[in-house]
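All protein chains of the complex are present and in place, except for one that has been dropped.
And then chain A:
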Amino acid sequence: MSKANSKLGSVNGVNRRQFLATTAKASCVMGMAGLGLTTVATQSSQLDPFAIRPPGALAEDDFLSACVRCGLCVEACPYDTLKLARWFDGAATGTPYFTARSIPCEMCDDIPCVKACPSGSLEHKLDNIDDAKMGIAVLIDEKNCLNYRGLRCDVCYRVCPLIDKAITLELQRNEKSGHHAMFLPTINPDVCTGCGKCEHACVTEQAVIKVLPSHIALGKSAAHDTYQHTEETTLEMLNRGLSL
């Protein structure tokens, strides 16, 4: 040790050349490891379409930077709805999610999961559960929907916590029989919270109505599209068209 120390320019027996070599090696290894780790982590963090985040969750990218995966929201949930993701479970490992078909969100008025979150990955400013946007229900398979077949199942409509707001039954003439009505469950994406009670309750073997994360469920009009969809503008356009 003392011999090494007496060498020119060495500290603790490490000279400049060794130091630079070690640093370069370490940086290379770290760089490679980082690249690999990030690739795998990014891929596995692609959210499964059926893994729905708790109420108040930030957008997925921000959520992944904020969530410390402590499970306080899971323990706060009185209905065992929330789970922490396991490896390759459809959400980034350790992050909270729920599967609506198994246990949907019961939309507690006091939103205990959001209150429990220490990191702000579930936004505390969400004070009314009806404003939650966990996802959006989509009637994904009209062919197998009993109401579309002309029956009066109505289960998704009846269980909806925001009945007549998030899901309405739209009356339509049943062309098959010629003299019956069809009551078509129709989702208003502006109101739907994504609680998943409709998907949970759907009577078919595979749910025909499914809650999907908003980024999958919703389209987006082009930025240059200035058309405002209101009843007034629609009528105006139609009338103008007629007058021409």
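Simple rule for what comes next: a residue touches a chain if its C-beta (ideal position, glycine included) is under 8 Å from a C-beta of that chain, and two chains touch if they have at least 3 such contacts; residues count from 1.
In this section, contacts and distances are computed from a predicted model.
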item: UniProt protein name of the chain not shown, from "Phosphate ABC transporter ATP-binding protein PstB", "Quinol dehydrogenase ferredoxin subunit NapH", "Disulfide bond formation protein DsbA" or "Response regulator NasT"; value: "Quinol dehydrogenase ferredoxin subunit NapH"
item: Residue of A:R16, A:H124, A:R152 or A:H180 touching the missing chain in the full complex; value: A:H124
item: Identified contact with the non-displayed chain, of A:L72, A:C153, A:M182 or A:L212; value: A:L72
item: Touching residues on chain A - with respect to the absent chain; value: 22, 26, 30, 33-34, 37-38, 41-42, 44-45, 61-62, 64-72, 74-76, 83-89, 92-94, 116-121, 124
